[in-house]
Every structure is written in C-alpha cells, then in structure tokens.
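One structure follows; several queries about it will come next.
Here the complex is missing a single protein chain, while all its other protein chains stay put.
Chain naming follows the written order as A, B and C, and within any one chain the residues start at number 1.
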C-alpha cells in the first residue's frame, strides 16, 4: 500500500523532502513506516519513536496504517 | 482646626456635598470626624466606620487628624 | 510604567504599542467593558466616577508591586470615568514582559487590585429608568 508522508521543520530539512510517498506491506504500523524513513539518507536523525499524526490527528507508534493515509512525522512543536 | 472632607458616589449624593470643611477640636481622630458627618442631614447613611483616606492614603478610624488634612470618606469601591 | 484616570475613550492598540519593547516576547491585555445586563437587570449605561488623584496614586502603587513581584518593567493601566455606553471600555491593563508567565500573572494581579483598592465607583443606569450604585458585590438602589 502507499502512504503519503509529511515531514516538517528540521525533519524535512535533513531528509530533503516535505512530502513523499512510501510503499509498505498491508497492515504496516506507524513504527514500520518510521523504520523505513530512518533508513533513508538523513533519516537517522529521526528519533525511533517520533511524534506522529495520521490524517491530521495525533497517533501512536503501533497505530495501523491504511492505503492512502497521510502520516505526518512531527518534530518537537514550538509555536507561540 | 479645619479639615477638608471629600465625599464620593452615594455618600456625596446623600449628604449633598462632594467637598466640605468641618471644624474639629485639635487632636481629633477620623472617628470623631465621622461622628460629626453622621450628625449632618443625610449623614446617617454613612457606616460608623467607613473606609477612609487621609491625604490620599488609606487610614484607620483612630488615625489622628491635623489642620488642613484632606479626609476622604470612601464608599465600597467598584472599579473595573 | 504608567497609570491614569482618563476621561476619553480608551485605545487598546495605543496602549499595546506603549509597552512594546524588543526584549518582550509576551504582551497580555485585559479590557473591562460595559455589559448589557447585570444581575438580571438591563443596563443602559454606567457612570464611573473616581477620587482621581488618589486613584492614580493607588494604581501607580499597584504597578510598582508588579515590578517587585513579577519583574515587570513595561505596564500601563487606564481607567475611564464619565458616562459609558454598552461595549465601552472602562479599564485597560496591558503588560509586556520577556516571557509569558509574568505578563499573564501581572495582568491578573493588577486587575484584581485596581478593582479592590482604587477609589472608583459606578452608578448603573437601567433601561427601565432606575439607577443604582454598585459596590462590593451589592447594589444600592437610589430611585
């Protein structure tokens, strides 16, 4: 299945993408997607269990992904 | 001695003055001035120990007055 | 640091600009406005009066207290007197500090202290033609 990954701030800068598509086996979880991202160039700077959101709502590492999901990997927030 | 009395809000309305001079024996205290005011027309609505200020600073009923002092008799405040 | 009893409409934007300083990352503001009802009575307007000179002194003292308590250097408070209509601003407190906690705490402190200590009074005029002095949580009807 295909999942759209959104990256932001320092994560986007290090991986060189703000948005990309990744292919994962059906039934994959957030942690599987993160492992895949950490194997990309620059990906080692991602923490093993970063803050994530699926389809714009916060999610946990063991949340199951579905085809077409938007998975956001969220650096420590610093608004205000 | 002469003391200037300032009255405000409901107190000024009931006594019909916002400023008046009263004559008191030397050594009089705030409570003596209040007694004198309470004997004036409309004065009975003043509480026996109202909030007072001498020369623009809060004072107590037994504070001693001096010639020329400005004694303010202060209704419950309601700013804001 | 400035405190004043004013007779003209209060301009919050001007007060926000007054406390601005490049060292400040947080500006907190409180505005008191005339409500259309109070304790179930329909309010037409409020007449504010003050012991002007002492109210100014007392408000300056309150600002100085925030300097000690919260290290506030940039603050302004204005309280309007005269006849105010529904929605008019009666009091504005504006505090700017480097970090947010101090400005939020200082605004709250100043508002509470001004309401509790500054010699200021309000006479509410009601839609039904009656009026009443408001004070210390109670209202004394005068007509």
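Criterion: a residue touches a chain if its C-beta (ideal position, glycine included) is under 8 Å from a C-beta of that chain, and two chains touch if they have at least 3 such contacts.
If you're wondering where the values come from, they're calculated on a predicted model, not measured in any experiment.
Colleague: Which displayed chains make contact with the chain that has been left out?
Modeller: Answer for the hidden chain's contacts among shown chains: A, C.
Colleague: Which residue among C:34, C:76 or C:102 touches the omitted chain?
Modeller: C:34
Colleague: For chain C, which residues touch the unseen chain?
Modeller: Per the touch rule, chain C residues meeting the hidden chain are 12-13, 16, 20, 22-37, 86-87, 96, 98, 100, 103-104, 107-108, 111.
Colleague: Considering the whole complex, not just the chains shown, which residues of chain A touch the missing one?
Modeller: With respect to the unshown chain, the touching residues of chain A are 6, 8-10, 13, 53, 56-57, 72, 74-80.
Keep in mind that, in the parts below, only the chains that are shown with their structure count from here on.
Colleague: So what's the Cα centroid distance for chain A and chain C, whole Å?
Modeller: 49
Colleague: Distance from the CA centroid of chain A to that of chain B, rounded to the nearest Å?
Modeller: Comparing mean C-alpha positions, chain B is 73 Å from chain A.
Colleague: Can you work out the whole-Å distance between the CA centroids of chain B and chain C?
Modeller: Chain centroid spacing, chain B to chain C, equals 26 Å.
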